[in-house]
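Let me begin by presenting the structure, written as structure tokens, before commenting on it.
Below is a slice of the complex: some chains, not all, each in place.
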Amino acid sequence: MNKEAKRVLSFGTHPDDIEIGCGGTEVLLAQNGYMITHVILTSGEAGSDRIAPWELSAIREKEAIEAAKVIGAGGVEFMRYPDGLTGFTREMKVDIIRLIRRLKPHVLFVHERNESSLGHRVAGELVLESMQAASGPWFQEAGGGPWSPDVVLGYEVWHPLGRYELAVDIGATLETKLKALACHRSQTAGVRYDEAIRGLARWRGVMSLSGGDAEVFEVIKASPDVLLGSLVR
Amino acid sequence: MNKEAKRVLSFGTHPDDIEIGCGGTEVLLAQNGYMITHVILTSGEAGSDRIAPWELSAIREKEAIEAAKVIGAGGVEFMRYPDGLTGFTREMKVDIIRLIRRLKPHVLFVHERNESSLGHRVAGELVLESMQAASGPWFQEAGGGPWSPDVVLGYEVWHPLGRYELAVDIGATLETKLKALACHRSQTAGVRYDEAIRGLARWRGVMSLSGGDAEVFEVIKASPDVLLGSLVR
């Protein structure tokens, strides 16, 4: 991969999922010239038992934009689906196909496939189904032509990956990741996600034998160019 | 647990599921002072090929109330969702969160997670998702504050549990359970659930080595207070 031109597209159910799941790796990529876009499927209006939904969504969108800047992402798109997804519609699928064909990502981040949170699982399935549909001669109404990322990675949030194929050492970017996470003040006030994430990164780092802090990923797709060098096509 | 004040909340998809799955254990709990509430998600209007849906739901609600009295339950709530659930909505999830936060159960019974009937699986996932959401600082619109039961148990109906963590000897309450089940005349007329349940109880009793009749359960949650005595908090 020629890293100058590479585009990364990261999907999260709630405004803070991307930072939690792959923020450290994103910072590494951003520092190396990757262009990163965040797509937030719901604005997280159910994320409090005190703040009313209509207020909370505005607050959390601001937090997401602020965090994206810390990460070094170039843009944030809000899909504004209802928080607390219990399924997805055909229309949402066409939305995401259109988005993928328009933004043409080389690397795609999404929730891993065994997440314990239903909303996260639904979001993940929506993205992966749309990605599959975007890759072939299908869904004329979504516009654009077939596009498929070279690399698709699943990240962990509430549920730890039982098995992972990729461990990324984020020792150099952990503090930036935590700074981005700290932007989500409406969330970290109630639950200390920041401390949790620091703990998980350490556990992943030691247990993957890298010795430092790590983020781990499910490899959902890898192209032969990427995985076996530039020789096999 | 101080048994005088304990509240039990049992969820069933159809009006007879609770009696089938955990009726014997409920009688034991009722006899020991537990306060039991039944929540029936659908009124079972699809449960006949002869009686029209609008008549059947009224009949079955009466049967459910009668059966609950036999069990010793203090109340029955009917959610009246359409029988033949193929999914659930965000609104239904908010309903159930509200119910859990209002009734604050210590023990919760629900369909086990691998049920073969889609309607039962959907109902079970609705309840467990709502239970999870009810436990944290989320869903302000449902009202109330975070609540989580101490014990959550999954019971079997159409699909036998392949693995169970709890077997309860119901030798002393089997006949009451069957009497409650017999209240569901619209159902037992066509299919002899009563004989089936007597048979299953015997099989479970012998094979769990208690020697008598038993109901078996999937343990979905147990608090440390309950499981390891009152010491660990």
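A few comments on the model shown:
The first chain written gets the first letter, and so on, giving A and B; residue counts start at 1 in each chain.
Rule of thumb we're sticking to: contacts are C-beta pairs under 8 Å (C-beta built on N, C-alpha and C of every residue); 3 or more make two chains touch, one makes a residue touch a chain.
Just so you know, these numbers come straight off a predicted model, no measurement behind them.
Of the identical chains making up the complex, 2 are displayed, while the complete assembly in this file numbers 6 copies.
Heads up, the rule we're going with is that only the chains that are shown with their structure count from here on.
These two copies of the sequence, chain A and chain B, are related by a rotation of 120 degrees on CA atoms, to the nearest 5. Here the CA centre of chain A is 38 Å from the CA centre of chain B.
Of all residues in chain A, only 46-53, 56, 82, 84-87, 117-118, 190-191 touch chain B in the complex they form.
By the touch criterion given at the top, residues 87-90, 92-94, 125, 129, 132-133, 136-141, 144-146 of chain B touch chain A in their complex.
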